[in-house]
Structure formats: C-alpha cells, structure tokens
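Report on the following structure.
For this view, one protein chain was removed and the others were kept in their places.
Chain nomenclature is as follows: A, B and C, assigned in order of appearance, with residue numbering initiated at 1 for each chain independently.
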Amino acid sequence: MSDTPAFEPRIVAFFCNWCTYTAADLAGTARLTYAPNVRVVRIMCSGRLDPQFVVTALRQGADGVLIGGCHPGDCHYQEGNYKMLRRFHLLKRMLKQFGIDDQRVRLEWISASEGDKVQRVINEMVAQVRDLGPLALVGKPTPHPDASEKHAAA
Amino acid sequence: MNHLYYPGCSLKSTGRAYEESLLAVCATLGVGLTELQDWNCCGATSYMAIDEVKAFALAARNLALAEEQGKVGPGTPTVDLVAPCAACYLVLAKAQHCLEENKEVGGKITAALAAAQLQYTGRVVMRHPLDLFTNALGLDAIKAQVTKPLTGLKVACYYGCQIVRPYATFDDQYHPMTMDHLVTALGGTPVDWPLKTRCCGGSLTGTVQEVGLRMSYHLLKEARKRGADVLLTACPLCQFNLECYQDPMKALFPDHEPLPVLYFTQLMGLALGLERARLGLQRLFVPFRQPVGV
Amino acid sequence: MSETMQSAEPRVGVYVCHCGINIAAKVDIAAVVEFAKTLPYVIVVRDYKFMCSDPGQELLQQDIKELGLNRIVVASCSPLMHEATFRHATEAAGLNQFYFQMANIREHVSWVTADKALATRKSQALVSAAVRRVVLNEPLEHQKVPVKPNVLVVGGGIAGIHAALTLANAGKQVTLVEREPTIGGHMAKFDKTFPTLDCAACILTPKMSMVRSHPNITMLTYAEVVGVEGYVGNFTVKVKKKARYVHEELCVGCNECVEACVYKEGRFTDTFNEGLSKRKPVYMPFPQATPSVVLIDPESCIELKTGKCKKQCATACTRNAIDFTMTDEIVALEVGAIIIATGFQTFDATRIPQYGYGKFPNVYTSLEVERLVNASGPTGGEVQLRDGSTPKRVGIIHCVGSRDEKTNRHCSRVCCMYSLKLAHLIHERTDAEVYNLYIDMRTPGKGYEEFYDKLLKEGVNFIRGRAAEVTDWTVTPEEEGKLVIRAEDTLIGVVRRIPVDMVVLSVGLEAHADADEVRRLFNISCSKEGWFLERHPKLAPVSTFTDGIFIAGACQGPKDIPDTVAQAGAAVAEALALVDRGFVELEPNTAFITKELCSGCHTCIAMCPFSAIRYNKEAGVAEINPALCKGCGTCVAACPSGAAQQHLFTDEQIFQEIEGVLNYV
Partner (left out) sequence: MTKPKVGFYWCASCGGCEEAVVDLHEAILDVVAAVDIVFWPCAMDFKRTDVEAMADGELAVCFINGAVRTSEQFEMVELLRRKAGVVIAFGACAQSGGIPGLANFTSKAAILANVYEDTRTTVNPHKTYPQATVQVPEGTLTLPVLDETVRALGQAIPVDYYLPGCPPPAKLIADAVGAILAGTLPAPGSVLAPNVGVCHECTRKETKPEKMLVTQFKRPHQVLIDPAQCLLAQGLVCLGPDTRSGCGAACPAGNMPCTGCLGALDQVRDFGAKALSGLASVLDAGEDAAIDAGLAGVPDPAGTFYRYSLPASELFAKLPE
C-alpha cells in the first residue's frame, strides 16, 4: 500500500443463492483472502437480476457490477441463468452506448464448489476496475450556473 | 507462419548441424524463422550457477528484444520465439516464469531492462521446434511433404531432461511422445524405450568424465538393445555427449557398439528428401548410413 | 408491503456477533456497533461473543419484548448457516420471523479479508444494507406442502443396500435403482475386507438377498434414473429399465440358457471380473448376483445383432423367460425423498503411462487383484500371473491416481488399507516377497494401525517413496525378465531398483465419469472432482443443496465400508425425518402479481419453468399459483411493469440493499 490514498473501486455483486453465493461462503470457509471491494447482494437466482439493479448500483456509486450465477445447465430453477443471459447481452450493448467500459459489468458462472473462482474473479475484476478508475457518469445533472442551488437536481 | 528464432550459442558452434537442418526443414515446410537481431547469451549453465539474477536478466533482454521486434506489447496478441537448444528453451521459459511469479527478482530485472531502454510485458510464447512442428504446423502437414519415408527405420527418441521439465507445456513430463509421433509421421518406427528423459550425463562429461560416460553409455546400450538404428535428440548438449564420446566410451565399456545420434531435424530433412549436406550430416562423428526412402 | 411500515414505525435492533474470534479478530466490532447506531430506525445495537448461542438469542428476544423491537438484524455468519436459527429466535419472541435480516460478515468478510480496517468498513456496508432492507420486510408464513411417503434409493452398492433395508425396516416403501444388472457394487467384488479380514461375500450377500425378498423394497436393476421433476416431498422420477431380454419374474437363475448358448466358451470381456475372464452373450454377472437373473448383452448376442441364431438359449429355458423382442421400459415413481448412493469408479491406470499398465501384462490394478485373490474369482483365488505362474516378488504401488497434482489431488482414503490387505493376502497365498511403496501410511481407523503393525511383523517390505516408474529397462542379470520399480526410498535416501514379477497399482477412487450428468439430473452440486457436494461439510454431511435429496457413500467422497454404511444410515435418518413429518415448510419467497398493476402483457408466463403462472382471461391479468412457485424471481425481473414482485426479494428491498452496501460511510 502506498501512502497516497489510491482509488479503491466499489463493486456490487449479485450472486445467486445456490451456486455463487454458496461458492463465496466456501471461499470464506477455505479462508481464501480476496479484495474487500466487492459487496454481495444475494438473490435466489441470477434470473432475478433486473437490469434496473445494475443501473441503480452504478448510479449509486458503484464502479462496477459483478453478476454470479450457476453454470449453464446447472440452474437450480432450470434456466433462470439463461433468461438473465439474454438481458445481459442487451444490457452490455446498451451500457457501451453510455460509454461504460465493458470490464465494469461482468458476468461469471461460478458453481457452489468454485470458491477459488470467486477469489480469482473478484481479485481480477477489482484490479481491472481499479485501473479503469472511478466511474464518472459525466452527465449527472449539475446545477445550472444561472439556476439557484436549491432547485438543482431534485 | 512466421516466428522469431533464437539460435543461442550452440547452434552457431558445436550444434551447427542442428541449425542447418532446422533452417532447411523449416524452409521446406514453409515455416518462416526470423533470427532475433542482436540476441545475447540465454544465461544458461555456468551463468545460471553463479548468479541467477544476472542470468535471468540476460534471458529477459532476449525476451524484450523479441517483443520489440515482434511488435507486441500489452493488449496485443503474443509472438512466438523458437528456441531449438533445450537449455536456451528452458532458461528463457524459466525467466518468464520468474518474472511473473517472483516480484523481487522480477523488479530487479525490469529495472535492468529499463536501464537499457527495454521492457518486457509478458507477450512472448516460448516454443521448442518439436512443439512448433507438432502443434503449430501439425503432423498431417509434415506427412504430406514426406518424399522419402523412413520405412523400416527404428528410432529411439530421446527428449533429454530440459524440454519437458519442469514446464511440461507441450508434452507429458514423464512420458513425452511428440518426437515419437513425429517419427511415425515421417514413416519411421519409434522403438519403445524407457529412457526418454533420463539424464545424458550433461556437464559431467566435461568434468567427471567417467560418470558422464557411464550415463551416456546406458542410454545408448538400451537403445541398441531395443533395436534402434539411430537415436534422435533435441538438444545440442545431449547430441554432443552421446555422439562425440563414443570412442572413450568404448574404451571404458568394451561391449559398447557405436550408434548414430542425430538431431531430429536431420532425420526430418532426410524424410523430406533434402540433400545430406544441407542437413549437416557430414559433421557426424558416428556416420549415419542407413538408407532412407527405399 | 407499505402497510406494515405504516402500521408501526420500524424499530430495528442490530446484533453484531464476534463468533469467538472468527469475526472479532478481523473486524473492529466496536466500530461496527457505533456505525450501526447511526442508521435510521435503529433503536439498539449490541454485540455478543456467540449470537447463535442460547444467551445470544435471548439477547435479541429480550429486546423484542422490552424495547418493542419489530425488526431484527444479526451480523454474523452466512444466512445459509444460521438464518433459520435466528428466524426461530425472532418468532419465539413473538415477532414474525421474516422481520429478520442477516448480514454475512464472517464468510464474506472476516474470513476473506486481509486488512482489518477494510474488513470493518465492509462489515459496516453489509450492516447498513441489512438495516435498510429489514425496514421493508413483511410478515410472512411458511407454506406447508404434504410429503409423499415413498423413498427412492439410487445405487445398489453397500450404501444403497443398507439405506434401502433400513428404510424398508422402518416401514417405508422403497425403490432401489441400480444401473448394473445386479446389486452389490464394488463390495461384491472383494474377497476380504480390512482390517478384520472377514469375507466380503459372507457379510454382503445376506443383505443382498434381504433386499430382494423384503416386501417393502422394489428393486429395479439394469435401470437408470432418466428424469427428476418436482421438489422436496414431491418428486416425480422417471426410471429407464433397460431391456434384459429375459423376463425377470420368469427366470429362476438356473443358467441352463448359458450352458446352451451357441458359444461354447466365453468370448466377451467379463466386466465383473475386471476383464480377467470371458463370458458368453447370455450370462449371469456372478453366482450370487441379485436378482439371480441372467441377461443378454445385445452387443454380442448373434440373435440380437443379426437375427440369425439358432437361439438355443431360448429353447433351453423351460420357463420361456427369454424374449428377444423386449425393449427398454420407462417406470414413473412418486417419492418424497431421494437418497443418492452412486458410488465411485477406480482410477484409469493408463493415465500414468510410466507405471506401464496396459503395456506390461504383469502390471495389475488393485481391483483386478481383488478378483484374483477372490475364491469365486477367475482363478479360484490363486494369485497367478498372466502366464499362470506364481509371482515370487510383488510390488504394490500406493497412491496411483491419488495425491497427485497431475491426476487427482485428493487422498482416496482406502488405498493404504486395501494395499495392506492385498499384501497380506498375496503373501499368505503365494509366500511371495511383497513390497509396498507408499508416500505416507494412512491408517486412521479402528484397528487399522494394528493391522499395519501386523503386516510389518509378517515381513512385508515397506518403502517410503513415491514410485517413479515401472520399467523393463534392466541393468543387472537378476533384473532380467522382471519388471523393475524405480523409487526413491526416502527413509534411507537412495534411489532403489526393485525387480518384481508382479506390480499392483493401488488405484484411487474417483467420481464417476458421468457424475456431472447425474448431478444435473438431480439438480445437486458437485465439487470440481465430481464428488457430490454436501450441504455443509460438518453439520449437514448427507444433505444437499436441494431439499429432499440426500447423499450417501463414496459418491460424496472416497470412504471405506464402515464409513459408507454409517453415512447411509445418516441419510436414511434424514429421509425419515422428512417423510415422517408428513409435510415440508417451503420458504415463502414466492412471486406475486398485484393485479391492479398488471396489464396482461404475458411476459412473465414463459419465464416460469414450473408453470406456476397462468393468464386469467376474465380479469385480463396474469396470476401466480404460490404452491407451484419455487421463488426464483425470474418473472419478477422480466415483468415490464413491476406488477410482479417477490416476497423477501421485492425490487425495493433489493434497491435498498444496493444503496446500503454503497452508502456505508
């Protein structure tokens, strides 16, 4: 750690209950140390992943979003992960139009036994997003010079 | 296919036949090899034994040159660097490994490179010609160009200790088979012999000759016993040890019978129909007179 | 959902667990407590050494009663670990248990974070999220669903046999499905079992015939599960019974047909004997096969391949049991619980070419030698080499395909002991000099170390060192014609060359090659190596992540017979606990549609893999049947209007959680 307070990214992760959340628990049980920048929000299935969650996380200050689901064919609910994958493809394309780097929103299939993959993916992603720097949503409404402060950005 | 080529010192001296045959074979097979400009010692043997960091720095300079001349860097595809000498191949691979795994040594080497206005970013893939022929070119492509198949020729394939150990990147470290498959593709018959990766004696032949000779002797004896007409190597030192000392070996072990020891590229060249002189066969101490392509 | 918020202002209690030093060593508990106090609606924040202990639970229960808390947050371990514990505690204090929320600061923080300050901040973030979320929690009730009383056991090895018998003895109707034509599994191939050296057949075959005769057991051999639907307590299972070409109910196992077969001698690999003998196209797998019914192999039977056989077998059968027109059959079962006991496969020794298996005839796998030493095996229990001679020197190489980065990293647990057993049996039967080459001698079992001692005294040689290779490269006259095992003897520090006549490779245990397909079928997880994953390695060793499906025996990981039988018993206990209770409580995390908000766009209907959603034509809206909903929330994410929501996981709850984890300072 250098003495200058380097940028530390904040990443919100959405992990499915059955595979990836369990894998993250396993990483804990196995004491696999990894970067502390990721905070996990548990959902029952990656199929529950509403793209609104991703944009909200980015709007609320996340520099990246990680989605973890069961491997294709392994979904506890048959194919929720496939249904999410369709949204993910379109979402990625749309985020690109917003100038959001591809590496900031990542999807990984991680099974319940892949605690080491949780560690690897998180470390990798944190390093990548750290290199990218903070996510600056440049168009966030700023008070107009001529408008009074109190009405700015409701 | 174009690759950068790192000859190393042996291929320019004791192992000239290796270079001659490799270049002739590659030219025939359409594999482009561009010699790395301004290459230096790979850092092997004595240097490595005396100062590891300096040896790695030497190796890293070659890697950095390869990146520069291969026009690769962060975010680009990789460039292949072909090192036929087993020692060069190993030391360059070891340097890559060390740069990646050992931050302390890696830092020193990066600094040393920087002092020479060089940098290495990990975009070089080390390839041994065996790997190149089997995996990049493919045996089918080679088979298609064989004009004088090695029909009936029994071959002991000797891999030596360095090309699959410890980094078994292209073949099994206990039971390598690439050269055997190559010989089969050339129409020859690899003999089943169990000493493929057993030490040839290495530098001992130059220091404690008797011990070195005994090790070489066992390899040759077993190859003979298994019916081999010729033994193939992929390393200039192995070739040198196994071939050039067969007279003193005979003195020490009277039952020794001479066995030709060729570079695998030389035999490839014969199968591809190249003239013996282009393959450096005239340089052999134990002549290889077996007719091929009959 | 906003009703509850309106009816009573949220009063949140936050409890931060030290988990001994598991959390406290890496997280500044005091800082988390102070932080939690600043969060909205928080009335009280406490920390305690072990929140899951009785005094810990009492702490929050007392606060519910005395401080009128109506929301509880516990920051401790994973919800998969103790959510149920704290929900019960909450409920016991008179609050609906779903007013509880957990923050995982152990598995997701203290155990995985190096830096204490950062671990503390992360804990604060997770606590913040839990507090924001719990405010929106709503009171819910578990759904009760009846459980079907019957149980399916998959796999007819010793684990499956023991499980089926125990369940049947408890009065349950059990179906035992076995892929092979006979039950018995690997144990049926063994001669003796370690360390007691009691005869495997003597203890196994009575259990096999009990399975066959038990009125509560239906045995489906030569059959495979091909489909599993439903959920805990209510599974519908499809089993494919492969055609035997012999009617099981007619065959009496007289073997007349085998005698009569046009092949006078066995011509085809006898897999039961590990290929050491040959069988005919019509065959009985082994004399004690259960059921005692022959079968015809369609790959080798002339009639089945060409239709041009004299069919002497059929003629010989006085009961007309042989039927060449038989086809595969699908059987449907309705069961409440499933026990999977599919066992293991042994390591393929050809994967380690330097040991020469498949190249040198006298290199055997341990399983082959099990058949060689077996009195009912191909040699009648004589230990013979391929040429019929008796070995004078035998080398047993341990850890073949175990404890090896290149093949399997795990220890197969049984090889040391069975290698000792084989050493003993070979030595006893042949008087050969036996060498055991081991890495470490692992004998942690009752009477196991004593057995090792006995072998030491019997004069078996032990060499501590991993064998490097088995070679026919000989250097001395005494090595001529023998196989040489090269190994470093690490106790004396020299490389040794041991000439032997016979090499036994103690092959390790591996998950079945098709373990991945099997676990997909049952929707359970497996480790990278293919072992089925237990719900918790210590506290739920026979449960899986799919409720109602239990695992027993070596399909979960290598284990010996005593452990396998014990585990089968445990799986039975779990299955009985489920079936006898008669109902299951399902997590009420079902999806629901607010009909006033639904435009009837039909998007959600195709999302549901359980057909829980249908379109109500009269009302013009979609409706979710909560009894069929499994709570994945896929329809909720897809709903274009936000009319569909999921209990416990509403959009707003998740939004709050997102904002919570991001707004932690």
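One rule holds in what follows: a residue touches a chain if its C-beta (ideal position, glycine included) is under 8 Å from a C-beta of that chain, and two chains touch if they have at least 3 such contacts.
In this text the structure is predicted, and so the values were computed from the model without any measurement.
Asker: One chain isn't displayed here. Which of the visible ones does it touch?
Answerer: Looking at the entire complex, the absent chain's contacts are A, C.
Asker: For a quick check of understanding: of C:Ala375, C:Ala606 or C:Ala627, which residue touches the chain that isn't displayed?
Answerer: Touching the chain that is not displayed is residue C:Ala606.
Asker: Pick out the residues on chain A that sit against the missing chain.
Answerer: The missing chain touches chain A at positions 50-52, 54-56, 58-59, 72, 79, 82-83, 85-87, 89-91, 93-95, 97-100, 137-142, 144-148, 151, 153-154.
Asker: What residues on chain C make contact with the chain left out of this view?
Answerer: 596-603, 605-607, 614-615, 620, 634, 637-643, 651, 655
In the analysis below, only the chains that are shown with their structure count from here on.
Asker: Classify the chain contact graph as line, ring, star, complete or other.
Answerer: line
Asker: Averaging only over C-alpha atoms, locate the centres of chain A and chain B and give their separation in whole Å.
Answerer: 48
Asker: Do you know which chain C residues sit against two or more other chains?
Answerer: Residues of chain C touching two or more partner chains: there are none.
Asker: Which chain B residues reach two or more other chains?
Answerer: Chain B, residues with two or more chain partners: not present.
Asker: Which residues of chain B touch chain C in the complex?
Answerer: It comes out as residues 172, 174-175, 192-195, 218, 222.
Asker: So in the complex, the part of chain C that touches chain B is made up of which residues?
Answerer: 352-354, 359, 469, 471-473, 475
Asker: Can you list the residues on chain C that touch chain A in the complex?
Answerer: The touching residues are 78-81, 104, 106-109, 111-115, 118-119, 121-122, 125-126, 129, 520, 523, 525-528, 533, 537, 545-546, 589, 607, 609-610, 630-634, 636-638, 646, 649, 651, 654-655, 657-659, 661-663.
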